[in-house]
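Certain chains of the assembly are absent from this excerpt, and the rest are unmoved.
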Amino acid sequence: MMEFSIKSRVYLEDSDAQGIVYYVNYLKFMERARTDFLRDLGFDFQSLQSQKGHFVVHSLDVRYLKPAKVDDEILITATITKTARTYVVFLQEIRLIKPPGEEPNDPNADVLCRSQVKVACVSSGSGKPMVIPPQIADAFQTKTVSIQGDR
Amino acid sequence: MMEFSIKSRVYLEDSDAQGIVYYVNYLKFMERARTDFLRDLGFDFQSLQSQKGHFVVHSLDVRYLKPAKVDDEILITATITKTARTYVVFLQEIRLIKPPGEEPNDPNADVLCRSQVKVACVSSGSGKPMVIPPQIADAFQTKTVSIQGDR
């Protein structure tokens, strides 16, 4: 399976006075999935730091479709759609997990938001673009899915 | 002047372990500018609620150019580039304010990030698209700048 995913619960901290998840916070959920994906491949925040680099978000776009509410259980996905020398592109979705007993999920019907996130590797000192360390790039490569219409 | 702006300081709460502003938090700064823009036009969160509607972010894209750090003073701009029946599009920038004594700002050189945010008016009950109340739409209209290449 090329799509990585984690589950999470929505807590009061994630919500706002409109009674739904504050739209900015979906991006935090998405980063948790990217981080766990990287960890699943054998790398973490500190292992990259030891190579004098770190990953930063270069650009992103998000399309909000339906809101999540407190108590909801959600699935956060991350799929690598492009691995380049100094950056990697993720396609991510947040989907509502229906409580047991309700009809089976129609994946498209339950997508709450969808995002494309371009993550760049930069030098910790200068902040300049840096080539992704080979063992990380190789791991990304084995997980990269070609998607039609990728930017 | 069609561009609305506010100033803010960067605090520890805004930063992350990379020593810079956590990229998600720029979106909070941008919302503060949109909210104050709306307030400047005579409307606030609660005045819209009394009309059984509220504004939600429909979609956004962000391009991160340079990071801000704790103690930095920043300018957050908001310009309306399109007003439609049920939504409005903002172009927003966050710019570093140079300390007094440093050479005058080159606006382009100091842009930290740039975003396009589409904000939709929805019915508070159903969450369905709702026509922007006329007095708010009129106020937006008087502040709308036509920008070449607007989506």
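By written order: A and B. Residues from 1 in each chain.
Convention: contacts are C-beta pairs under 8 Å (C-beta built on N, C-alpha and C of every residue); 3 or more make two chains touch, one makes a residue touch a chain.
Predicted model only: the values in this text are computed from it and were never measured.
Chemist: If 2 of the identical subunits are displayed, how many subunits does the entire complex have according to this structure file?
Modeler: The entire assembly in this structure file is built from 4 identical chains.
Here is the rule we go by: only the chains that are shown with their structure count from here on.
Chemist: How many angstrom lie between the CA centroids of chain A and chain B, rounded to a whole number?
Modeler: 24
Chemist: Which residues, counting only chain A, touch chain B once they are in their complex?
Modeler: 17-18, 23-25, 27-28, 31, 45, 54, 56-64, 66-67, 127
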